[in-house]
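Only one protein chain is missing from this complex, and each of the others stays in its spot.
Each chain gets a letter, A, B, C, D, E, F and G, in the order it is written, and its residues are counted from 1.
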Amino acid sequence: MLDEEKITKAIVEEFMESFLDHTQIEAGLAGAGPANLVAAKKLAEEGVKTVVFERKLNVGGGMWGGGMMFPRIVVQKEATRILDDFGVNYHEHGEGYYVANSIESVGRLASETVKAGAEIYNLIKVEDVLIREKDRISGLVLNWSAVDRAGLHVDPLAVKTDVVIDGTGHDAEVCEIIEEKIPGADFSVKGEKPMWAEVGEKALMDTTKEIYPGLIVSGMAANAVSEAPRMGPIFGGMLLSGEKAAEIALSKL
Amino acid sequence: MLDEEKITKAIVEEFMESFLDHTQIEAGLAGAGPANLVAAKKLAEEGVKTVVFERKLNVGGGMWGGGMMFPRIVVQKEATRILDDFGVNYHEHGEGYYVANSIESVGRLASETVKAGAEIYNLIKVEDVLIREKDRISGLVLNWSAVDRAGLHVDPLAVKTDVVIDGTGHDAEVCEIIEEKIPGADFSVKGEKPMWAEVGEKALMDTTKEIYPGLIVSGMAANAVSEAPRMGPIFGGMLLSGEKAAEIALSKL
Amino acid sequence: MLDEEKITKAIVEEFMESFLDHTQIEAGLAGAGPANLVAAKKLAEEGVKTVVFERKLNVGGGMWGGGMMFPRIVVQKEATRILDDFGVNYHEHGEGYYVANSIESVGRLASETVKAGAEIYNLIKVEDVLIREKDRISGLVLNWSAVDRAGLHVDPLAVKTDVVIDGTGHDAEVCEIIEEKIPGADFSVKGEKPMWAEVGEKALMDTTKEIYPGLIVSGMAANAVSEAPRMGPIFGGMLLSGEKAAEIALSKL
Amino acid sequence: MLDEEKITKAIVEEFMESFLDHTQIEAGLAGAGPANLVAAKKLAEEGVKTVVFERKLNVGGGMWGGGMMFPRIVVQKEATRILDDFGVNYHEHGEGYYVANSIESVGRLASETVKAGAEIYNLIKVEDVLIREKDRISGLVLNWSAVDRAGLHVDPLAVKTDVVIDGTGHDAEVCEIIEEKIPGADFSVKGEKPMWAEVGEKALMDTTKEIYPGLIVSGMAANAVSEAPRMGPIFGGMLLSGEKAAEIALSKL
Amino acid sequence: MLDEEKITKAIVEEFMESFLDHTQIEAGLAGAGPANLVAAKKLAEEGVKTVVFERKLNVGGGMWGGGMMFPRIVVQKEATRILDDFGVNYHEHGEGYYVANSIESVGRLASETVKAGAEIYNLIKVEDVLIREKDRISGLVLNWSAVDRAGLHVDPLAVKTDVVIDGTGHDAEVCEIIEEKIPGADFSVKGEKPMWAEVGEKALMDTTKEIYPGLIVSGMAANAVSEAPRMGPIFGGMLLSGEKAAEIALSKL
Amino acid sequence: MLDEEKITKAIVEEFMESFLDHTQIEAGLAGAGPANLVAAKKLAEEGVKTVVFERKLNVGGGMWGGGMMFPRIVVQKEATRILDDFGVNYHEHGEGYYVANSIESVGRLASETVKAGAEIYNLIKVEDVLIREKDRISGLVLNWSAVDRAGLHVDPLAVKTDVVIDGTGHDAEVCEIIEEKIPGADFSVKGEKPMWAEVGEKALMDTTKEIYPGLIVSGMAANAVSEAPRMGPIFGGMLLSGEKAAEIALSKL
Amino acid sequence: MLDEEKITKAIVEEFMESFLDHTQIEAGLAGAGPANLVAAKKLAEEGVKTVVFERKLNVGGGMWGGGMMFPRIVVQKEATRILDDFGVNYHEHGEGYYVANSIESVGRLASETVKAGAEIYNLIKVEDVLIREKDRISGLVLNWSAVDRAGLHVDPLAVKTDVVIDGTGHDAEVCEIIEEKIPGADFSVKGEKPMWAEVGEKALMDTTKEIYPGLIVSGMAANAVSEAPRMGPIFGGMLLSGEKAAEIALSKL
Partner (left out) sequence: MLDEEKITKAIVEEFMESFLDHTQIEAGLAGAGPANLVAAKKLAEEGVKTVVFERKLNVGGGMWGGGMMFPRIVVQKEATRILDDFGVNYHEHGEGYYVANSIESVGRLASETVKAGAEIYNLIKVEDVLIREKDRISGLVLNWSAVDRAGLHVDPLAVKTDVVIDGTGHDAEVCEIIEEKIPGADFSVKGEKPMWAEVGEKALMDTTKEIYPGLIVSGMAANAVSEAPRMGPIFGGMLLSGEKAAEIALSKL
C-alpha cells in the first residue's frame, strides 16, 4: 500500500540529506546551461564535490529553443567529441556543420551530469557571495528563486565552496554581484559584442578563465565579461568552454 | 570558417524537412510530460510515425520540481523497469519506495524518446482539432504558443494524425476542446479527485483509454477525465500510463 | 567566530527535524488567523500534536489593520478572558466595548501559541486534502505558497492528520476544496451575510462545528459556510470560536 | 476537396522557400514604416534583392492613426509624386497642404512594395547585427518578436546583407545596437528635437545618409540620429527620405 | 512654409467633415477584417453610404500573420476573382490551392475599399447598438477603443444606420451585445466548431445572412453564430462571405 | 423626441468649433491643478484667449485628497481673498489656519474658470513643444492621453500659443521636455526640496516666473524647477502662484 | 509662521469631527455621480443629515468626458432648471438640445452640494450594508477604496443611516450586494438595455424608486436594476432622477 506520508518523508529526507551534505563543497556552479553542465560532469568524474545551482525550474539554458524556435542546434567538428561523451546524436549538414536535436541535447547534458555524481539544485538563485580574507570568493548565498518571483522578503542561506563557476549566460550574475559590491574587482560585465560565430567561438577558449580569485567564468558569461562576440545557435564553443572551466577549477583545488 | 548564413540554413532546413515530413503522422501526442514521453518512445520503437507537441520551451511537465521544490521523485516497484528502460538511476528508500533524481529523470525521458525516433516540437500549442466523418479525431490544429502568450491574433496550421494521445496533465486540453465543441462527446473534464496515491496510481491503468474515437488519454489527463484521485510526486503510475497509452494506440493503427 | 555554514545547518536541521516530526499529526489547522491561533494554543496545551499552516509570510489574518487601517480592535466582555489568557492589554471604551491594540494583539496570539508548543509553518498553502475510507478527511496536501505566486508547476507533498480545522477566513479554503471535489459533501461555501455584529458574534458559537468527518470550521470560515453575518472589527466571537473549535477537536481525538 | 494538410504545406513551403532564398540579401531594411516601404519598393524595382523586417504584426508604422486618432495625413506638394507612384488618392486642403486617407495610404504603401518584388517579413525583430572586418555592417540577427513579447529565452538566427536601412522610427533600433556595442561608432541616438514641421521635413534630406559603413538611416530614425526636429502627421519628408535612402543604397551596391 | 497650425486644421477639419457627414449612414460595418472590407467596397461601389468601424489601429484582422506567423494565405479557385478585383497577386501551389502574400493582400483590401468610397474609422469600438420599434437595429453606439484600453469611464456617441454588418470575427461582438441585452433575439454566439476547411468554407455561404432585423453577419462571425467549423488560413470563404453580406445588405436598402 | 444623432452632432460640433477656434491661442496652460486654474480664470477675465490642457479625466490635481485622504485643505490668511473670488467657503481653525473642503474647492476652481471664459480640454497630454527662431516656445504638441495609456503609436497635433504656463506639478512636464531637448536651456527640473510649509509657500512668489522665453512655471512645478521646498496640504501659495503666473503672462502679451 | 504640525492637526481634527458626527446619519448616498449630487444637495437643503460616499478620488462619475472624450454634455429643456439651480451655463444647440461644458458642470454639481451642507467623503467604498429586523437596510459598511486597490486585507467600519440612495451607475453596487446576499430580495441587477435616449430618459422617472426597504436607486443604477435603456451623454434624466430620489427619501424620513 502506498502511503503519502512515506512519500513525503522519502523526498524530504533524501533532499535534506543531500543538501546538508553539500553546505561545504568544492565546486559551486551558478547556472545550469550547456557550459556548466559539461563542467559539472567533468568535475564530478574527477571526484570533486560539485553542485550546480539553477534559478529556473528546468536546466539547459538557451539551448531548448534551437534557433528562432526551430529545435535544432549546430556544433562544429572539434566539439563533437563532447556530444559523443554525453551520448548525443548528430549528423553532418554541409561540411563542418553538425546538427543535433536541441531537446535530446539538453536531456543528455542534464542526465549524464547527474549520473556522473554532480548535484543539481533547481529553483535556487545565487543572490550573493561570500568574500573572505585575501579577497577570495569562498561561498554562495542562496535563496529559492520563487521567493524573488513572488515578491517576498525572506533571508537567504549560504554554502561554502572552494571554487565558483559563473555560467549564468550573458547576465553573468555572479560577476555582476562582485562588480557591484567589491570596489577593487578589476573587471566589468559590459556584455557581449555583436554576433560573430567564428570569432566568438574561438574567443571562448581565452575568455573562459579565473577572473577573480576563486571565480571562473564559462559560456556566454565568459564572453560577456570579456566583451567578445556572441555566437547564436552554434554550441561547440559553449561545450568546450565548460570543459575548460572544469580544467581550471581542477587546477585550483 | 564558421558562417552564420550556413548555420541559419542548417537549422531552418533541418527543421523544415522534419516539419514538412510530419504534416501527416500516425500518432500525435499533446503534451511532453512523463506519460507522453514514455508513450512516444514506445511508439517510435514500434516504427510508428510519432510527434509530441509541447507548448512550453522545455519538456518534462511537473516532474522537474519533485515534491515542494525538493528535486526528488518516488516510483514504486512495478514501474522501476521503465526507469531501467530509460536508464534512470534510483535506489530504495524504505520498503517499496524507490527514489530518483527528478532532473536526471526528465533528462533521460526526453533524450531517449528522441533517440528512439519520435519528434518533439516544443513551443507549439494544440489549439484545436480536426474532426471528420464518423466523429473521429483526425488531426491537430497547431500554433506557436508564443503567439498566444504575446497576445497576437494569428491563424494556426493543421496536421493530420491517425491517433491522438492527450497527455496535457489535469487540464486535459485536447479533451477540453472536444468537450466544449462537440455536443455528442460523452465525457467531461471534471478534474482529478483529492490526492490518494494508492488509488490514483491504480486507477490510471483503467482511466488510460480511448475516450473518443481516435483520442487516448494518458497520465493526469486520464485521471482528470475520469475523476480519479491525484497522486502527488509518485510517478510510477504516470510511466505505466504512458506505456499503456502506447499499447492502445498501437492496437488502433 | 560566526560561520555561515553553521548558521545554514542550524536553520535547516532545526526546521527539517520539526517538519519530519510532523508528517503525521493530530491536529492540522489551515490558516493562522485569530481563531486558529486560539485553537492551536489550547490544543497544544492539552498535549495535542498541532501544526498551523499559513500561506502568507505573516500570521494574524485580518487583525493587523484594525478597522479601516486604524490599528485598534474591539472585544466584548465575554471574550476578554481570552485576551487575559494571551496577555493582551485592553481597556473599556464605552460600556461593554473593550479596545485593544491590533498589533500587540497579533503579536501575543502568535507568540503564545508557539510557546504553548504548537508549530506554525508560514508560507505554506493547503492545496488539497486526503480523503480516505468512510469519507473522512485524513490529511492535508501542502505546497509552498511561493510556488503558486510565482506561477510555477511543482507537485505538493502531504501530511496525515487526525483532525483539520479550517480557519482560512471567508474563503473557507479547505471547505471549498471538499465542496468542489466530493459530490456527497452536504455543505457549501456560500459566503457570509451582511454585517451584523450582534448576530454574527453569537452565530459563531453554532457555526463553529464539525461540518465534514474530521473537518471543523472556525472563525469567519464558520460563518461563511453557514451563511451567518460578518461582524467587522470586533473580535470576541473569533477568539471564542477558536476556543470552541479546539474543544470539538479534543472531543474527536 | 480542400485538405488542411495541403494548406499547411502550401504556406510552410512557400514561406520557407522564400526565407531560405533570402539568407543572403542585398538590402535588409529594419522597420516597415512609410520611409522604408518607399525605399524597399524602389530598390526592388531596380532589381535589388530586398527584405523588410517588421517586428509588429502589421506594417505602416505611425501612419495608421493620422493625427490624434483622426485618420488623415498631410503631404506637401513635392512629395505628391510619390503618392502618385503608389496610387494613393489625395486632394488639396488649403494651399500647399494635400490630405490623404491614412488607411488607404498604408494599404497602398504595403501592397505596391510587395508587388514590386520586395519581401516583407512581419513579426520578426532585428535583435543584433553582424559586423565584419573593416567595421562594416554585414548582416542582421533576427528573432520572432513574439519570443521577446512572451518572455522566452531563444537564440536568434542571422542573415547576411550588403546594405542595411534603419527605418525603425525615433528609436533607431539598429543604430542603438551599434552605438551600444561598437565603441568606435561616431554617432549616437540622441532623439529627435521638438516638433518643427518646416525644418524637420527639410532636414530629412540631409539626415538620410550612411552613418556607419553599410548602414543607412531613413525616416524618423534619420532625424533622431542627427537630432533634427520631429514633424508630426505630415509625411512628405518621410516618403522622400525613403526614396533617398534607396538611392544611397543603390550607389553602394 | 509649412505651418503646424494649418496641418492641425487640415486633419481635424477633414475628419470632422467626414464624421459629421456620417452620423446617419446606410451601412455600418463593425470590424475591418477581410470579409467586411470586401463587403464595404462592394457597397460603396453601389453608391451606398458605408462606414467600417475598427477597434484596432490597423485593419485586416487575422490575415496579417498568414498561418503560424508565416505570411502567406491560401485561396481556392472560386475566390480568386475577388483577389483579381482587388488587384492582389497570387499563384497556384498544388492543384486548386492559390497562395498570396498576406501583407500585400491586406494592403489591397484596405486601399481599394477606401478608394471605392467607403469610410474606415479605425480606433473606434462598437460598444452598443440602437434598437427601435419593431425590434430592428437602427444604429451603432461608438467609443474610442483607447478609452476602454486606458480604463477610462467616458460616455459613447451614436450614429444611425439602415443596416449593420457584424464582421468582428469569432467574437461576433455586435451579435453578443444583442444576445445579451435583447431577450427575444433567437440566436446565440456559441462559437465556431473545430477546424474543417472544406465544410467551413462552404458553410459561410449559408451562415452569411441577416440574423436579426437589420443585422447581417459576415466572415468568422457568421460561422460562430451558426456553429459552423473554422477554416484556418484559407480565405476564399471569407472573401465570398463579404460579397454575399453586401448583396444581402443591398437587398434591404 | 430626443434623437441620438442630434446629440452626437451637438457634442461633436460644439467641441470641434471650440477646438478649431483654439489652434492659435494666446495662453496655453499645461495641467489643470489649482495654480493653473487660478491663472486661467484671471487670464480669461482679462480677455486673453486661454486653454488649459489636462491629461487626466478630471481637473484639480492633488487637491481632491486633502491630506492623507482626509478631504480638507488649509489656506493661510493672505490667500483667502482668492477663495473668496472663487466663492469657496472656509473657516478659521486655530489662528491663521483657514480650512476648506477639498471637494468644494476643486469644484469651484473648475467651474469658475470655465465660466470666466477659459477652455479646459481634459484627457489631452502635452507631449512636445514648438520652439521657433529666437529660442522661444511658440506652441504645444498635443495628444489624447488615452493614446499613451493604451500603448498606441499615434502622431500628435500642434497648436500655437503666445505664452505657456507649466503647472503640471512636481514633474514639471513641459520644463522637462525643454530641458531634455534644448541643450542651451539654463534650468533643470531637479525636484522639490523636503517639506517646509513656511519657506515653500513664500518661495513660490519668487519661483513663479518665466524660466524660458515664453514659458512660465506655476505651482509645484515652479518650486520643483527652482529646488524650493514642498508644502503639503496648504494651498495658499499655490493659489497665489497661479495669480502671479497670470500677471507675468499678461505682461508678455 | 506656518507650522506643519498645526496644518496636520487642523486637517485631521476637522475631518474627524465631521466623520464622528456622521456615524449616524439620515441619508447615506453611495456614488457621487450627477444624480446623487443633485439628490444630496436637495436633501441637505431640506435639513437632512446627508453623506455621499465616493470610491474614487474625484466626484462627477461619467460626466467629465462628455461624449467620446469631447467635453460637452447635452441636457433637454425640462432639466435646464436644475442646471439653473446649480448655476451651470448652457446654450441651445438645435431645437430642444442644450449644451453645457462637462467640466464646469461637474464643478458646480460638486461645489454646490457641499455648500448646501451635504458631506462628501471621497476615496471611500461601500463594501457591505447593515440589514436589520424587518429586512430593512439600516447602514453602510465602509472601507478606504485604496485598501482594495492595494490588495490589502483590512476590516471595514460601519455607519448607520435611515435611508440609502444607490447612485453607483450601471454596476448598482449596493443593489448588487443585497441581490447577492439577501435571498428574499425581489430584484436583480440585470443591467441597462441598449441605448435609447428618448425612452431611457423617460424611464428614469419610473425606475427611480425604493426597490428594497430603505434603499432607493438613482441615475443609471435605477435603469440598470429595471432593465431600462441607457441614454448616452444626455444628462437631463440623470439630474431629474437625483431630484426624484431625494423626494422619495424625504417622504421616508
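Keep this in mind: a contact is a pair of C-beta atoms (placed from the backbone, for glycine too) under 8 Å apart; a residue touches a chain by one contact, two chains touch by 3 or more.
A quick note: this is a predicted structure, and the numbers were derived from the prediction, not measured.
Seen in the complete assembly, the chain not on display touches A, C, F, G.
When the whole complex is considered, the residue among A:F70, A:W144 or A:F235 that touches the unshown chain is A:W144. The hidden chain makes contact, of the residues A:A116, A:V154 or A:L250, with A:V154.
Within the full complex, the residue among C:E46, C:E104, C:D148 or C:E210 touching the omitted chain is C:E104. Take chain G: the residues that touch the chain left off the picture are 4-5, 7-9, 11-13, 16, 19-20, 23-24, 57, 123, 130, 139, 144-147, 149-154, 157-160.
Touching residues on chain F toward the chain that is not drawn are 61-62, 64-69, 191, 193-196, 230, 232-233.
For chain A, the residues touching the absent chain in the complete assembly are 128-132, 139, 141-144, 147, 152-158, 177-178, 181-182.
Heads up, the rule we're going with is that only the chains that are shown with their structure count from here on.
Using the average of C-alpha coordinates as each chain's centre, C ends up farthest from chain E.
Looking at A-C and D-F, the interface holding more C-beta pairs in contact is that of A-C.
Averaging C-alpha coordinates per chain places the centre of chain A 53 Å away from that of chain E.
Chain B and chain C have centres, each the mean of its CA atoms, that are 40 Å apart.
Listed for chain B are residues 4, 7-9, 11-13, 16, 57, 64-69, 123, 130, 139, 144, 146-147, 152-154, 157-158, 195, 232-233, each touching two or more other chains.
Pairs of chains meeting the touch criterion are A-B, A-C, A-D, B-C, B-D, B-E, C-G, D-E, D-F, E-F, E-G, F-G.
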